[in-house]
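Note that one protein chain of the assembly has been removed; the remaining protein chains are unaltered in position.
By written order: A and B. Residues from 1 in each chain.
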Amino acid sequence: MTLAEAIFLTVITASTPLLLAAIGELVVERAGVLNLGVEGMMIMGAATGVAVAIVTGSSLAGVLAAIAAGMAMAAIFAVLTLGLAANQVASGLSLTIFGLGLSGVVGAPFVGIQREGIGKIPVPFLSEIPVVGPILFRQDPFVYLALALVVGVSWFLWRTRAGLVLRACGENPVSAHALGYPVLRIRLYAVLFGGACAGIAGSYLSLVLTPFWTSGMTAGRGWIALAIVVFASWLPWRALIGAYLFGGLIILQLHAQSAGVRVPSQFLAALPYLITIVALTAIMALRRSGGSVAPQGLGRPFVPDR
Amino acid sequence: MPLVLEKRPAAGAAALILSPLLAVALTLASSIVVFWFLGQDPWRALSVYFLLPVSDFWGIQEVAVKATPLVLIAVGLALCFRSNNWNIGAEGQFLIGAICGGGVAVWTHGWGGPWVLPLMLVAGMAGGAAYAMIPAVLKTRLRVNEILVSLMLVYVAEFLLDWLVRGPWRDPFGFNMPQTVTFAPEATLPVLFDGGRMNLGTVITLVVVAVAAVVMARTVKGFEIKLVGDAPRAARFAGFDDKRLTIAVFAISGALAGLAGVMEAAGTVRQLLPGFSPGYGFTAIIVAFLGRLNPIGCLIAGVFIAITFIGGENAQIILRIPRDMTMVFQGMLLFYVLACDTLILYRVRRVAPARRVPT
Partner (left out) sequence: MSAPVPLLEAEAITRRFATLVANEAVDLKVMPGEIHALLGENGAGKSTLVKMLYGLLQPDVGRILWRGKEVSLPTPKAARALGVGMVFQHFSLFDALTVAENVALALDETAPLAEVSERIVEVSRAYGLPLEPKREVWRLSVGARQRIEIVRCLMQDPQLLILDEPTSVLTPQECDGLFATLRTIRGEGRAVLYISHKLEEVRGLCEAATILRLGRVVARCDPRAETAGSLARMMVGSNVGEVRRARAEGRAPVRLRVDNLSLASDDPQGTSLRSVSLEVGAGEILGIAGVAGNGQDELFGVLSGEARAPEAGNIVLDGEAVGWSGINARRRKGAAFVPEERLGHAAAPRMPLSDNALVTGHAAGGLARRGFLDRARMLGWVDAVTRAFDVRKGPRDPEAASLSGGNLQKFVVGREILHKPQLLVVSQPTWGVDAGAAMLIRQALIDLAAGGAAVLVISQDLDELFEVTDRMAVIFHGRLSPAYPTGELTREAVGLLMGGEGFAAPREEAA
């Protein structure tokens, strides 16, 4: 394996949690709900995943537990914002604070316990393709899952009726309700899906990327995932590109650090966050003429009249 | 669905006060369950969290020390949130305030005079305000999401502080520890009572709360802030410039967060070091909501949250409960506050299935 191949491999690895979380949030926002609690759901996934994997000895059990944890967190958010029509921004923030705290409590007994990460699964034949093969098809299952989700969500949103209904709920919940669609229930499903994705993304951090638990290990990745959704203009394929760009950036920064670039390491570490701001600014400057592409009903509580 | 939400004709005045109290009660009830689950004696745990911190004068001073930055930041955030400007990067503005003010202290170390402290406070406020300008200007010029930008800047500020105290500003006689010199006496806020830690910052904060309360309740500016948040189109109709207001409230909240940062550096910690803030900027968001985005409410809520902060530290020592539990309680409290707020705007109504007329 060449160095370039190795770098690409790590770029994909670094991008995958961002992509998983972003694609989940993309569906949530397409349904008209802004869940700022991605960071909290993600870190709960990370903590629960590693804790269950260590206790049971099974990585699969860990991942399933992470999904359940993400969905449980999302359910709290759903009760507040859908059931009680609470402010979505505030509810998302509190979900993040709650998740950061609770993950610390859940993960406390497991700090520093190292375990073997989930291995790579080469796809037969495809992994033999020169250059592309080893990069794309000799990966861990999460990478395949993330790519499958991009394809699946894209197909779902634009090729199925259920996807059309979900987008309708995000564009104009009042009209969707008037046509007889159960807006709140559809939004609930979307929010739970987002929670599951964030949970998986979290478990990827603690079971694959750095296979142990440290408090606060998501380090803002949930927020970057939110930024990717905006950057991607709510389109799954662009989320893929966005996530891989950010992943590439993180790896670039790590390589620059280890290569001893004469810039303080803190500046390199701050780079992904600064680039996020630059990317958001650039995309808004470009989009200026075209008007808003965000779902029209995004972030507004909907209460069916009776 | 048997239960539905129905808009109330008008918000009940009693509910405005009742709702946060109900939220606190529900949080206490939930924490009893959590303690029981963790195998703790709930009553003992509650007393460690809520009573021990205020059981003597020294403890009360500590509460004031913790409440000061929380209240100061929360008052600024309340102005932002009221006008629908989501500055959630107060933590970053707090750190930049501490860096700017602390930088003055480091720079003047050994040759400063009585002018150092005022200069520090001004530098801290200016730094925090300038840092808050970044999301504000991006929002007003290009409609860039201020939530994400202000939050990303928190991480940037943390790395900046980390670099400064490990690099250029490291105390040369500090045994290579990542920290600055301990500030000279003229660069520190005077304490109010000998032997305690409560300092002038608490008094400044009380003044800020009073001014903010008057502005919000009695002036056209306060009305403008509320109107822009409640009905932006009506605000434009009233002749208010929402972009200028966005800049203004970000500047004010950034300045207040920066002031809190420099006062924390100059009054409480007396040097700069990584992990200098226990997340005041984030906790203040909870304080702002618990205080109903009202300055006086923020004061009360800030004191309450400060108690849980110290309670959390006590619990870690006495009960061996992880300190993260404090955040769990804070998150839970905010959940309940938001849920209870629904009871102000809506009432829950039972829908009876359609009855038939006898035929």
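Everything that follows uses one rule, which is that a contact is a pair of C-beta atoms (placed from the backbone, for glycine too) under 8 Å apart; a residue touches a chain by one contact, two chains touch by 3 or more.
Since the model is a prediction, treat every value here as computed from it, not as a measurement.
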### Summary
Considering the complete assembly, the absent chain touches shown chains A, B
### Summary
Given B:H109, B:R197 or B:K221, the correct residue touching the omitted chain is B:K221
#### Entry: Per the touch definition above, residue among B:L21, B:L51, B:A231 or B:I317 touching the missing chain
B:A231
#### Entry: Of A:V55, A:A148 or A:L179, the one touching the omitted chain in the full complex
A:L179
### Summary
chain A positions in touch with the non-displayed chain are 161, 164-165, 167-168, 171-172, 174-176, 178-181, 290-291, 295-296, 306
### Query
Footprint of the hidden chain on chain B, which residues?
6-11, 218-221, 223, 226-227, 230-231, 233-234, 236-239, 347, 349, 351-357, 359
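Just so we're on the same page, only the chains that are shown with their structure count from here on.
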### Query
For chain A and chain B, what's the span in angstrom between their mean Cα positions?
28
### Query
Within the complex, which stretch of chain B touches chain A?
4-7, 86, 88, 134, 138, 142-145, 147-149, 151-153, 155-156, 159-160, 162-163, 166-167, 282, 285-286, 289, 322-332, 334-335, 338-339, 341-342, 345-346, 351
#### Entry: chain A to chain B touching residues, read off their complex
36, 40, 76, 79-80, 84-87, 89-91, 93-95, 97-105, 108, 215, 219-220, 223, 226-227, 230, 264, 266-267, 269-270, 273-274, 276-277, 280-281, 284-285, 288, 303-304, 306
